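Structure first, commentary second.
A single protein chain has been omitted from the complex, and every remaining protein chain is retained in its original position.
Note that the chains are named A, B and C in the order they appear, and that numbering of residues resets to 1 at the start of each chain.
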Amino acid sequence: MSNDKEWKRKLLRDMVVIRTFEETADKLTLRGKVAGGMHNSSGQEAVAVGTMSALDPKDVIATTHRSHHHTLAKGMDPKLVMAELFAKATGCSKGRGASMHLADVDNGNFGGNGIVGAGVGIAMGAAMGIKQLGHKKVSVGFVGDGGMNTGRTWEAINMAVVNKLPFICLVDNNQYAVETFIDRVTGGRDIAKRGAGFGLPSFTIDGQDVLKVNRYVKEARDRALAGEGPTLINALTYRYYGHNVGEKGQYRTQEEIADWRDNRDPIDRFSAQLISEGLLSQDEYVALHAEVTAQINAAVEFAEQSPYPDLSTIYEDVDSGLLGAKS
Amino acid sequence: MSNDKEWKRKLLRDMVVIRTFEETADKLTLRGKVAGGMHNSSGQEAVAVGTMSALDPKDVIATTHRSHHHTLAKGMDPKLVMAELFAKATGCSKGRGASMHLADVDNGNFGGNGIVGAGVGIAMGAAMGIKQLGHKKVSVGFVGDGGMNTGRTWEAINMAVVNKLPFICLVDNNQYAVETFIDRVTGGRDIAKRGAGFGLPSFTIDGQDVLKVNRYVKEARDRALAGEGPTLINALTYRYYGHNVGEKGQYRTQEEIADWRDNRDPIDRFSAQLISEGLLSQDEYVALHAEVTAQINAAVEFAEQSPYPDLSTIYEDVDSGLLGAKS
Amino acid sequence: MSTQTETTRNTLPSYSEAFQQGVREEMYRNESIFILGTDLIERGGHFAQVRGIAQEFGLERVKDSPISEAAMVASGIGAGMYGCHPIIDLNFIDFSLGAMDEIINQAAKIRFMFGKPVPLVIRATSGVALGGAHHCNSLEVLFAHTPGLSVAVPSRAYDVKGLIKTALRAPDPVIFLMHKKLSGVRGEVGDENVLIPFGSAHTVQSGKDAAIITYGYTVVTAQKAAAKLAESGVSIEIIDLRTLYPLDEDAINETVKKFGRVVVADEAPLYGSITGDIASTATEENFKYLKGPIVRVGGIRAPISAHPQSAEAAIPTVESMINAVKKVLAY
Partner (left out) sequence: MSTQTETTRNTLPSYSEAFQQGVREEMYRNESIFILGTDLIERGGHFAQVRGIAQEFGLERVKDSPISEAAMVASGIGAGMYGCHPIIDLNFIDFSLGAMDEIINQAAKIRFMFGKPVPLVIRATSGVALGGAHHCNSLEVLFAHTPGLSVAVPSRAYDVKGLIKTALRAPDPVIFLMHKKLSGVRGEVGDENVLIPFGSAHTVQSGKDAAIITYGYTVVTAQKAAAKLAESGVSIEIIDLRTLYPLDEDAINETVKKFGRVVVADEAPLYGSITGDIASTATEENFKYLKGPIVRVGGIRAPISAHPQSAEAAIPTVESMINAVKKVLAY
């Protein structure tokens, strides 16, 4: 029970870390600190934290252009993420990738991606590697609602099904692709039904409910480890900000945004639940926020203080150089 | 009624033309007359003839590497097809395409394709063109069971659904992709269920029943013309010969082949039906075969007598040359 | 006509607006032109390249697409064969990698295989800028190398408008590459009757001592290098190819003959870039006029970093252009 309390408080904290990170990074981006902009995931925290809390730290993920939340939830120090956004040499990708290309492959984060749909394939491939080497792990490929219309996504899902790979396709379904509403471009409008057609257990769930996401991912993981193959989880969620920093657009109403923010915010919901369950006091919640804010401020400080990549390094690590080595 | 009789006899004749053409071409290929080989569709005639008989001659099709049956059913003179197989200048593609690249774009045949899945996209694009220009036509994209695992096929289907295009995806499902049995590589194993997931009416039908194919395509065409969008038809069929000429392989049993040939042959079934319905006499059927054989022999003769492309033409028709024209 | 409206605004159109203008004018002339891509209707495309066109011509002529690059290009091919003249807007050229079969195997080859033209413009932004490795591919050679494709690489508003108008009047598949860093650059454009033929290079500036042959954003870098060199009395001619296929071989040959000292530059990774072909063919045809070898300048053999200075350092700089010119001047 005390374990459960700690665990739930950790989930809440992880979501607050993401939210605080994103809102901080958003402002810094508007101030020109993040070259190329960033894709804010505020509102989608429960999908990331619900998923990652159901995984083993050694499980694999691969993700999308919108990946701060996944990356932080997967356990990366916010310092390394912020430094990467700043394109600093101390960032997780040495400043080469910035916001879209966060990775820590050795710790199971196979990276964000500038190409819609590509992460699903890479995660599926990792699942093939896991199965090949006989390991007891799973691999999760994140993809947006928009990415469910790229053909490669379905090729990857099919490959996972026929090879019974330990794979989970996690649709971070925020209902918009840039400014395009899902229903306008998604034949059938029901992503889980598409999944069922490809022969894998497929569920549409409330992505604002961190425990629900956790439970579905856990069950999917158990099936995968039991050799039963992949699962598709279509998690309904919402992003509060524009597609990229600073973007507004007329493609959705302020009422719609307010509705999601006010009535379904995953952090508000979960903190209220913990408080009502007596697992957290209001004071503790305030303290948590303060603590997280300090942590994120330290990350900003770290990023600010860090050096940019040395320009001499731009030639490095393109290939191993070993192929041409005369033995 | 006499119309119906003529119409049904025409369906039968069209199937016999295909079968006779294929069996003749197969032997000629084994004798080295068809460079690069050919993909024999014997056994799949009802899919082609059932579909084409439900279309208007001006409707559009695009097809696959296995396209003799579609091309002949669409109305191309066997002479032009045979000459193309022989890579003769008189062939429908001037000898440039041989077996895989039969086309007659101006008459609605947007071509065979060396690339699995590509024809579906082209046919979908034609449907977009039809809708764009406000014409009352449909476009049919043929694809094999194997092609239903290429991502592009699903991209095209989705594009057709969300734009309500006058499009029919016709799966010539002979259950094998080269030597690979459909169930081994097709997640969910049910192509119509996949289609349903993408939001279009999807049907699995007996592809050996020419009238059934005709009926489903006709209904799909009516829906398309009524502005209701695309349909997927998964027609179960079988190819009697190897993937390419001369190939045998151990991937299926002789019993399986014999079962399809002896018990479900589309021509045998339909001719027996016409005879039992009194629409055709045994003598007439024999005569029909003789007539068709003569026609195909004439096609071979035409192909044999035709010249090869002049080598000086290899530079021609790569582009219009108009872009660089100083006006 | 829209041209009038633009002109009376009394501010020159940007590179992106020049595209809008050219497309609009052609859409009035030819009802079969339509545009398909992501986020075109409300947003007007990621670089505002079609802003307002949906509102002006209606949703039948400007269509938002699912994120399905293969199906987008296939739409363009099928509709083009059927009788339309589609513009497929791929947003970033990097995303064309998801439609390469449609582009290289289908669009490019159909005319040859079936004797049927495929009028089709594939528009995308290109070039090295922000965004990192997945948004900064320089893929020019992939297209230029493919028989059946033509490739436009305009460097200024005037050429954008004149070239897109030409593209929309010829029944060929055209890859139309607009450099991100030029999107907002304003400049004169021609009136509705100005069409620029493909394969006609533009002399950006005449010079006396040596020439730089280039295209796209590298024209700007070349101009900066030339300006610096001018300070020390060196006079550089700059040739903007404007299209990579057809290529203005006459202009290249004349330039090589005139100077014998030539630099060819672009920002694609040097090895295997189209500059290799330009230099080697020009050398083969004009060897005796060369005072020394043609010098090539290009990108390094590495993906492009999201760190802006690293990205800039990976492609031709004013400095590396000056060095190359000095090399040919030293012959």
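Keep this in mind: contacts are C-beta pairs under 8 Å (C-beta built on N, C-alpha and C of every residue); 3 or more make two chains touch, one makes a residue touch a chain.
What you see is a predicted model, and the numbers here were worked out from it, not measured in a lab.
**Student:** Among A:Gly37, A:Gly50, A:Pro78 or A:Gly111, which residue is in contact with the omitted chain in the full complex?
**Tutor:** The single option touching the absent chain is A:Gly111.
**Student:** Identify the residue among A:Leu12, A:Leu28, A:Ala62 or A:Leu274 that touches the chain left out of the display.
**Tutor:** Spelled out, the listed residue whose C-beta touches the missing chain is A:Ala62.
**Student:** Touch as defined at the start, partner being the missing chain; which of C:Ala18, C:Ala144 or C:Leu168 qualifies?
**Tutor:** C:Ala144
**Student:** Of A:His69, A:Lys94 or A:Arg264, which residue touches the hidden chain?
**Tutor:** A:Lys94
**Student:** Could you list which residues of chain A touch the chain missing from the display?
**Tutor:** Residue positions of chain A that touch the missing chain: 60, 62, 93-94, 96-97, 101, 103, 105-106, 110-111, 113-115, 118, 120-130, 132-133, 139, 151-152, 155-156, 158-159, 162-163, 317-320, 322-327.
**Student:** By the contact criterion defined above, which parts of chain C meet the unshown chain? Give residue numbers in ascending order.
**Tutor:** Given the touch definition above, chain C has residues 94, 97-98, 100-101, 104-105, 108-109, 112-113, 132-134, 137, 141-142, 144-148, 245, 247, 268-281, 283-285, 287, 292-296, 300-303 touching the missing chain.
**Student:** Touching residues of chain B against the unshown chain: what are they?
**Tutor:** 35-37, 87, 95-101, 113-117, 146-147, 149-152, 177-180, 184-186, 249-251, 308-309, 311, 313-315, 318
As a working rule, only the chains that are shown with their structure count from here on.
**Student:** If you take the mean of the Cα atoms for each chain, which one ends up farthest from chain B?
**Tutor:** A
**Student:** Where the CA atoms of chain A average out and where those of chain C average out, how many Å apart are those spots?
**Tutor:** 36
**Student:** CA centre of chain A versus CA centre of chain B: separation in Å?
**Tutor:** Each chain reduced to its C-alpha mean, chain A and chain B end up 45 Å apart.
**Student:** With chain centres defined as C-alpha means, what is the inter-centre distance between chain B and chain C in Å?
**Tutor:** One centre to the other, that is 40 Å.
**Student:** Quick one: which residues in chain A touch 2 or more of the other chains?
**Tutor:** In chain A, residues 149-152, 184-186 touch at least two other chains, as defined above.
**Student:** Find every residue in chain C that makes contact with two or more other chains and list them.
**Tutor:** Only 65-66, 68, 70-71 qualify.
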